[in-house]
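Removed: one protein chain of the complex. Kept in place: all other protein chains.
Showing chain A:
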Amino acid sequence: MHIDQLERKWAGISLGIAGLFVVLILISALFHGINAPSHVETIDSARLHLSEEFAEDKLGPELNPDGSLTVRVVAGRYGFYPKTMTLPAETNITFRWVSLDVLHGVHIPMTNMSTMIVPGYVAEVNTVLHHTGDYPLLCNEYCGMGHAHMWANIKVVSKDQWLEMYNKGEANHG
């Protein structure tokens, strides 16, 4: 068998490049808190309204004792519920997404908040929103004829402002 000297070298270099990428990925995954939803938690999508957690009045942001937020959103053709929300910047947020019906996906442009919403599963994403402003929340997986109409709005405000609203009961305009 004949393998050219140059080719051997190149194979070594390629291995090095791929190895480098693997190391970078491992470092970022292990030390930088990657936000991919990997929670493997199941739920009965057909009975969400009866569930403790995703009943209609439980949706939207909830302030936890440690100052972080849990945000529960139900996705269903063709909308996200609650339809509008106000969220604080620079705060640890745990989004919990569930679907009422078919497969959906959701992302907030310009942030790393992205997940598939698979019926039968809870998609949990931890993230921090850094910039204040208005953001759309877009369905990004084909879910039927109204897919392009499936979106909601969120407004990101400073933490202080948000706390004030929350205490008045205004953060979630369901």
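We take it that a contact is a pair of C-beta atoms (placed from the backbone, for glycine too) under 8 Å apart; a residue touches a chain by one contact, two chains touch by 3 or more; residues count from 1.
Throughout what follows, contacts and distances are computed from a predicted model.
According to UniProt, the chain absent from the figure is "Cytochrome C oxidase subunit I", selected among "Carbon-monoxide dehydrogenase medium subunit", "Purine hydroxylase delta subunit apoprotein", "Anti-sigma-W factor RsiW" or "Cytochrome C oxidase subunit I".
For the options A:14, A:64 or A:161, the residue in contact with the chain missing from this view is A:14. On the side of chain A, touch with the chain left out of the figure occurs at residues 1-4, 6-7, 10-11, 14-15, 17-19, 21-22, 24-26, 28-29, 32, 34-46, 97, 101-103, 105, 107, 109-110, 112-124, 134-136, 138-149, 151, 153.
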